[in-house]
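A single protein chain has been omitted; all remaining protein chains appear in their positions.
Labels run A and B following the written order; every chain starts at residue 1.
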Amino acid sequence: MQRRSHHQRGLTLSELARRHDCQLRGEPGARVHRASSLAGADAGSVAFFLNQAYLNDLRSTGAGAVILSESHAAECPVAALITPDPYRVFAGVADELHMLLPPAAGIHADATVSADASVDGTCEVAAGARVAAGATLDRGVYIGPNATVGPQAHIGADSRILANSTVCEGVTIGKRCLVHPGAVLGSDGFGNAPDAGGRWRKIPQLGAVRLGDDVEIGANTTIDRGALEDTVIGDGVRLDNLIQIGHNVRIGEHTAMAAGCMIAGSAKIGRRCRIAGNVGVAGHIAICDDVVLLARTVVTRPIRKPGAYAGSMTPMEEVSSWRRNAARFKHLDALHKRVRRLERSS
Amino acid sequence: MQRRSHHQRGLTLSELARRHDCQLRGEPGARVHRASSLAGADAGSVAFFLNQAYLNDLRSTGAGAVILSESHAAECPVAALITPDPYRVFAGVADELHMLLPPAAGIHADATVSADASVDGTCEVAAGARVAAGATLDRGVYIGPNATVGPQAHIGADSRILANSTVCEGVTIGKRCLVHPGAVLGSDGFGNAPDAGGRWRKIPQLGAVRLGDDVEIGANTTIDRGALEDTVIGDGVRLDNLIQIGHNVRIGEHTAMAAGCMIAGSAKIGRRCRIAGNVGVAGHIAICDDVVLLARTVVTRPIRKPGAYAGSMTPMEEVSSWRRNAARFKHLDALHKRVRRLERSS
Partner (left out) sequence: MQRRSHHQRGLTLSELARRHDCQLRGEPGARVHRASSLAGADAGSVAFFLNQAYLNDLRSTGAGAVILSESHAAECPVAALITPDPYRVFAGVADELHMLLPPAAGIHADATVSADASVDGTCEVAAGARVAAGATLDRGVYIGPNATVGPQAHIGADSRILANSTVCEGVTIGKRCLVHPGAVLGSDGFGNAPDAGGRWRKIPQLGAVRLGDDVEIGANTTIDRGALEDTVIGDGVRLDNLIQIGHNVRIGEHTAMAAGCMIAGSAKIGRRCRIAGNVGVAGHIAICDDVVLLARTVVTRPIRKPGAYAGSMTPMEEVSSWRRNAARFKHLDALHKRVRRLERSS
């Protein structure tokens, strides 16, 4: 997404402190123009500090101001904007200093918009974008270059569908969503019935995909349409890149999922879950609200209790020792039995 | 893939029973117009029952008819279409009630078809599709919006190449194939020879990709061209989304593979295999016919005996206990040796 590279006039520290409810230590009239890392900052930059690993960067920063918590303010060699929630305040400040460019209303001469599509006059449809018959784009929608919007799809106000992404027929997207390049929403689910000879008969995929409001979908992520009912992604969900969401999956509000997760058909994931990279969830499994899953976990049973779960990840070792340990895995059951025997005879 | 949303006139239960070799319990002249889930059905819908988990939905369904097996017919509160194979029969019925729209013959004004391509008059080439010189599209082919077909590629009759997918030069696709959005067929294989200084020299990838008939390729799946000979996907193969097929891989007829599998170069997979999500197969490995692989398995040795195999997946636990167990994995070989010592001394 293109943003202004910096804020031309800049904002004063006192304005920032007031708007983001920070305590200011430093010159109220000083101005910052851009957000930077501690190490890359100059006097016109505002940075933030959160992670102890960057303490040396804090001590030597050349930033105009640093957003950080009270407990670290003493380490800050420059102006400080003090808040209990530095990361979130930084997000807001960075948004103000580097505003998203609004869509430039209009349909590019090299785009294709069906005469039977409904496109609000405030939308931007970029070169090479294709909007099919029956599709609806609400106000302020942006369709990026070479993105496609299928028949009867509906894109809610202020959503942005970036370059080369595919919104298939009948998919509905809420307001203020962001779909990154190469994402596919509404491909057929993987439904096949075998015949006696082992040949596959395709099960027609008749549902759609529905995204709530404020959803972000990562680059090259794929979300399959439902077989009969819809695949549903709740408000505020964040999906990273290269994730697969199977048909009829339901994901609750404000759940976030890191790259490479594979969610099989009809799984149901609760609200506010935090799912790390490369997690797998088996088909028809339900996961309750407020679950944390560590990287690589495979969920094959329902989770009914909020909490943090892990599995399928074992420590990295040098190959020689890993090889010995991994080989023993095949004898783990036998080993248990041998220990049981020893216990009985001792 | 766009289908008619429902069958306008509807089909009578007696027609369905006859055509799909079902036993009918109920009013022969009643008509159904659409396929639905048990829960979402109304009197104009036909649903199916297979999975015990949905028994309550069966008991309370409002469907016009349900396709199910003899053993569950007594539980069905509405008309029943009885068959030993409800899932496959449902697929056929759903296909009739929600027909795929045939391609609308013609080349869109915003498509680009090389004067040196051969495109049958019955094909549909959508807006933004690019068909290069020397490419051949047989009868009834559909090329979706912004899909690209490279030089000398050949697409067999009635195949559908959906939006934003890429068919590279020299790739051949059989009849009635379905390639989902964002799939890439024929990217270069990953062939690199290191020099003494650790720099990589690219190995030219001179083979192609050949798909048989009735193959389905999932969204954003990638299939690399062969280095010297071709990468070959057999008739009736089903690949889900986000799968990687390396150069010179051969996949036998009617094998199905779920999302996220990574098949390294020159692996050879047999016929009628069923491969679950996120399975990995090492390079140059051969797997025989009729093998089932559970999710996450990594295959580093040949499989010569049909059967079901698994590995690399360990149970999900709460993080605290997982952490203790995973840490012990590094001492598994040592533990075996300790047990051996105890056994000797006991």
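We take it that contacts are C-beta pairs under 8 Å (C-beta built on N, C-alpha and C of every residue); 3 or more make two chains touch, one makes a residue touch a chain.
Please read these numbers as outputs of a predicted model, since none were measured by experiment.
K.L.:
Quick one: which of B:L11, B:L100, B:M262 or B:C288 touches the chain that's been left out?
P.N.:
B:M262
K.L.:
Tell me which residue among A:G128, A:G226 or A:G283 touches the hidden chain in the full complex.
P.N.:
A:G128
K.L.:
Among B:G156, B:G182 or B:G212, exactly one should touch the missing chain; which is it?
P.N.:
Selected residue, touching the omitted chain: B:G182.
K.L.:
Pick from A:Q152, A:S187 or A:N278: which residue touches the chain that isn't shown?
P.N.:
A:N278
K.L.:
Which one touches the absent chain: A:I155, A:L242 or A:V281?
P.N.:
A:L242
K.L.:
Against the chain that's been left off, what residues of subunit B make contact? List them.
P.N.:
Listed in rising order, the touching residues are 110, 112, 128, 130, 132, 146, 148, 150-151, 164-166, 168-169, 182, 184, 187-188, 190-195, 198-206, 220, 222, 224, 228-229, 242, 244, 246, 260, 262, 264, 278, 280, 282, 284, 292, 294, 297-301, 303, 307-315, 317, 321, 324-325, 327-329, 331-332, 335, 338-339, 342, 345-346.
K.L.:
For subunit A, which positions touch the chain that isn't shown here?
P.N.:
Listed in rising order, the touching residues are 1-3, 34-37, 39-40, 51, 53, 85, 87-88, 90-92, 94-95, 98, 108, 110, 126-128, 144-146, 162-164, 178, 180-182, 216, 218-220, 236, 238, 240-242, 254, 256, 258-260, 271-272, 277-278, 295-296, 312-319, 322-323, 326-327, 329-333, 335-336, 339, 342-343, 346.
Just so we're on the same page, only the chains that are shown with their structure count from here on.
K.L.:
To bring subunit A onto subunit B by a C-alpha fit, how many degrees must it turn, rounded to the nearest 5?
P.N.:
Going from subunit A to subunit B via C-alpha fit gives 120 degrees.
K.L.:
Just the number, please: Cα centre separation of subunit A and subunit B in whole Å.
P.N.:
25
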